[in-house]
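Missing here: one protein chain of the complex. Every other protein chain is in place.
Right, chain A next:
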Amino acid sequence: MSIVEILPRVRSFRLPRIDGLTQWIVPLVILLVWQAACVTGYVPARVMPAPTDVALAGWKLLVSGELAQNIWVSFWRASVGFLIGGSIGFAFGLANGLSQLSSKLTDTTLQMVRNVPHLALIPLVILWFGIDESAKLFLVALGVFFPIYLNTLHGIRTVDPQLIEMGRIYGMRNSELFRRVIFPGALPSIFVGVRFALGIMWLTLIVAETIAASSGLGYMAMQAREFMQIDVVVLSILIYALLGKVADSASRALERLTLSWHPAFQKH
């Protein structure tokens, strides 16, 4: 058997296993270098605690139940804010993508609001809501709204008009046309919006929690700063990174599941 005949089989056998691991090589190397730098004293402990110290701090907080409590609070705020802002953005995207009238009525206003950085509203939001839950939910929802709105709108507007004409020729009514042609056609773009929105969701939450909160990961970090617990500060940052990664992986998995027809998601 020639080498050319063997090659494809070897590739298909190895690729998935390597793929799963390769993405973790760089974080692992960074962790090792970091540990080495701290242990040798190259980086002083008050600037940067060693990964093992961070892990220890994490363990202590975990045992006391504080960590789980704070992660849960942040996760709850993030997902509820995302659901509220995302649904409203999706609804406006649909309405403005499907109806000329709705688009004429609201699009200009929304585009103006979009250009205000939503974090600039923090002082106003504190005046309105205090440091209540609703303040955080409002900010997250506002931040998430725009990427979902814009990408849903874009997705619907760019559905191939030839496919829509085809659907009409074959007797699809509006609801069926939406279900079979418009929505699936807009889905790839909607997912782009979701992934942007997830990034904005964490950013907004961190800022909101560090400024005005009495619980949550951001609050935990600020609290630790007061007491010079640098290991807890670093721990919070790492947890944010991890949660961000989890959210991104979840949306990718959903993408793979629903866009399996798309050439970009097909196995080769």
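The definition used in the following text is that a residue touches a chain if its C-beta (ideal position, glycine included) is under 8 Å from a C-beta of that chain, and two chains touch if they have at least 3 such contacts; residues count from 1.
Keep this in mind: contacts and distances are computed from a predicted model.
Colleague: Just to verify: the chain that's not displayed, which of "His-Xaa-Ser system protein HxsD", "Aliphatic sulfonates import ATP-binding protein SsuB", "Phenylacetic acid degradation protein" or "RNA polymerase subunit sigma-24" does UniProt list as its protein name?
Modeller: Choosing among "His-Xaa-Ser system protein HxsD", "Aliphatic sulfonates import ATP-binding protein SsuB", "Phenylacetic acid degradation protein" or "RNA polymerase subunit sigma-24", the correct UniProt name is "Aliphatic sulfonates import ATP-binding protein SsuB".
Colleague: Among A:Leu56, A:Val80, A:Leu163 or A:Leu238, which one is in touch with the chain left out?
Modeller: A:Leu163
Colleague: Of the residues listed, A:Ala95, A:Leu110, A:Val144 or A:Val181, which one is in contact with the missing chain?
Modeller: Within the whole complex, the residue contacting the unshown chain is A:Val181.
Colleague: Name every residue on chain A in touch with the hidden partner chain.
Modeller: 162-163, 165-167, 169-172, 180-181, 184-185, 187, 259-263, 266
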